[in-house]
Every structure is written in structure tokens, then in C-alpha cells.
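Here it is, the structure, as C-alpha cells.
Here the complex is missing one protein chain, while the rest keep their positions.
And now, chain A:
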Amino acid sequence: MFVRQASAILRRYIKTNQRLKAFSTTSSSIDYPGAQVIWSDKLSFTNSHSYAPIPTYRVLNSQGQIKNASEDPNLCKDVLEKMYKDMVLLNVMDKILYESQRQGRISFYMTNFGEEATHIGSAAALSVDDLVYGQYREAGVLLWRGFTIADCVSQCYGNKEDGGKGRQMPVHYGSKKLNFVTISSPLTTQMPQAAGAAYALKGKNKVVICYFGEGAASEGDAHAALNFATTLDCPVIFFCRNNGYAISTPADEQYRGDGIAARGPGYGLNTLRVDGNDVFAVYNATLKAKDFALSRNKPVLIEALTYRVSHHSTSDDSSAYRSTEEVAHWVTNQNPVNRFRLYLEQNNLWDEGREQEWAKECRKNVLTVFGAGEKEAKPHWKEMFTDVYEEMPDHIKTQMNQMAEHIEMYKDKYPVKDFS
């Protein structure tokens, strides 16, 4: 306490001393160090109603038409096709893995329904060299980067092909090769980490993108991250998926300001709010954010408004807290995949025949891979003890050896044969 106080006094002394030079007795205003001063003789509150809501940027309307031609990202045919195909693939994988959890074949799953455009639009605007930090509902970003269905299935099964060695729950993906930092369950912890990674990668022509939900934005780590990123000039894109719900908690129980976007300027962040169901709006925003972050070494906040069509997870039945009509509205009228499909069809880049064909191919692919992944052995049980540290310390070696002796004696009591 003493040291904090004393050092605060010292700092104040030094700071004030420096400011003496700027201090003028004739000036009618003094610059407080804490903020820029604009005097007012009217006493009034400032609140979220003092400003208009931050506008939501949109390129494709709900009929799949580009309203303002100057906003057309002019992507080539192959890219557009991959974007759409990855969205559909993601949908098919989600349906099959969700069902497989219902059948008890995997322990847990989280689908991405309704948020496909946020994944694919942002991923397409970045390079695979850009580092991604996610929350858990960003599988589309991985698919875009080349993570295969087999990679997803291996992780969900925790089989020996899983890069994570079967240690984490399903959907906690990660890939060093694809610069996608392994997902962890604690919400928002990745946000200040993304700021730190961006700081370290400064000058290497890479940005860091960090995805999080609007619920996660209530965590202290979100505050830490946004403030660190601005004060330390970190080239990071904070990408908020505001899908209206954090499990059962609707957004109006999460915050009372103008969403997450309105917090950005409060931290000194350049901020964009986009229609998260419009893949082009997301693409353009992410591209602009990347360009800004790289050229200025500064962070950008993107809030993508969307709707969580999915249940929160396989452990959740969302009909307990929202109406089926509400969900149906978003599935039918505001579906990001359908909207993009309308655009493609209107531009003769897609048709019903190709739709049927691709859906069938995806289904076949996912089912085949899923079947193979299910049969694959789990990693050796000794992998439970590795990677706690880079080198296994003696006390962990001892515990591993004790377990080996135990298993030797009680072989029939453990599922040893499922583990390679």
C-alpha cells in the first residue's frame, strides 16, 4: 500500500512537473490529464440515447441483391463457389454430428446454424497466415482454411488422429498448420491473448483475428483485451458474433448499451457493425479491418449481428426460453446461406441441380468420414500424462508408472483395447 501510494505521489510529481511547461496563467482552460476538455454550463447525463445507434453495414439485401454496386467485393467465381460450398458443408457436418450426439455416439456437440456467413465471410477476407483465436462456434473458419471433416470428426471422437490427442471436449478444435489457436472452454480468455499475439506479430505483415460472442463480451477479459489492444497498438481484429443469446440469456439481460459495437469508441477502437447474415458485408468489413490493422498497427472491433438458430449446444433445449416462431423467422426469412444462394443463382453461379448434387456429396463425405473416425482407436492412455510440460517431470513419470502397474493388474477393468 505504502509503495503504491508513494510511487503514485512520485509519478504525479513528475507528471505535474512536466505539465508546468504547458501551463499558462492567461489561458481560461486547463487540460486535465485524464481527458480532453470541452466545458459545458448545462448539467445533463450522457447515455446510450445521446447518440443514434451505430448503423449496420449491409451489402446483400434479404433477396440476395447487391443494393449499392460500389460495395460489391467483386470476388471471382471460384472464391464465391468455395464460400457457398463451405457453408453447406458446415451445415451438413453440423446436422450429422448433432444427430450422432443425440444417438450417444459422441459426447457433445455445438452447431453453427445461422452464423455461417460470419465464419466464411471473415475467413475469406484473411490469409491463412493470419492467426485466429476463436470461442467455439467458428468451425466454418477452420473449414475455409482446409481443416477437413476428418479432422473435425477425429477431434470430436478424440481418436488417435486428433491433433489434440483426445484431451478436450468435442468442438475444441485447433491447428498449428492452419494458424488456428486451439479452442478452450473458459469464455473470453482468448481475447487478451489475441492482443498479446498481435503485439508480438507486429511488423510481420500478419493480423490476428479473435472471435467471441456477445455474452463473452461481458467477461472482464473483454474489457482487458479492448483496452490493452488500443493502448498498446495491437494489430488485432476483435470479431463479435452477436447472435442475441448466451445460452438462455437474451442480449437485453447481457447489456443495456448499443450492443458491443458502441463500446469500441469508448476504448478508442475503430469499430464496424455489420449484418452478420450477409456474407459480403462480413467479407468487406473484415478486409477493411485487416487493411487498417496492418497499415496502422491498431485494433478494430467488428460486431456482426446475427441470430443463433442452433440450440446453444447438445446439452441445451432452446425451446425452454424462446419461441419456435422466433427461430422459424430466422431460418426462413433471414437465413444467411439462403441469402447467398439467391445471389449466386441470380448471377448464374449456382442452380438447383448443383445444390442437390453438392448436398448429396457433402452428406456422403461426412458419413463416410464419420464412420471411419468412429472405428479409429483412441490414443495410448499414456498420452494422458504427456505435454503437461514440455519434458515430463519425475513426479508425473512416477504417477504414469504407477498407473501402468495398476492397469497391468486390472486390465479387464479398463477400456484398454479401445486405446492404441
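Here is the rule we go by: a contact is a pair of C-beta atoms (placed from the backbone, for glycine too) under 8 Å apart; a residue touches a chain by one contact, two chains touch by 3 or more; residues count from 1.
Rule of thumb we're sticking to: contacts and distances are computed from a predicted model.
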{"item": "Protein name as given in UniProt for the chain not displayed, \"BMA-TRPP-6\", \"Cyclin CCL1\", \"2-oxoisovalerate dehydrogenase subunit beta, mitochondrial\" or \"BBSome complex member BBS1\"", "value": "\"2-oxoisovalerate dehydrogenase subunit beta, mitochondrial\""}
{"item": "Among A:I54, A:L75, A:A224 or A:L287, residue touching the chain not depicted", "value": "A:A224"}
{"item": "Options A:K176, A:R256, A:K375 or A:K413, residue touching the unrepresented chain", "value": "A:K176"}
{"item": "Selected residue (touches chain absent from view) among A:I106, A:A198, A:A246 or A:V327", "value": "A:A198"}
{"item": "Option touching the unshown chain, where A:Q168, A:T249, A:N270 or A:N365 are the choices", "value": "A:Q168"}
{"item": "Absent-chain interface as seen on chain A, which is shown", "value": "1-7, 9-14, 16-17, 20, 23, 25, 131, 162-165, 167-168, 172, 174-176, 181-182, 184, 186, 189, 191-201, 208, 220-221, 223-225, 227-228, 231-232, 386-391, 393-396"}
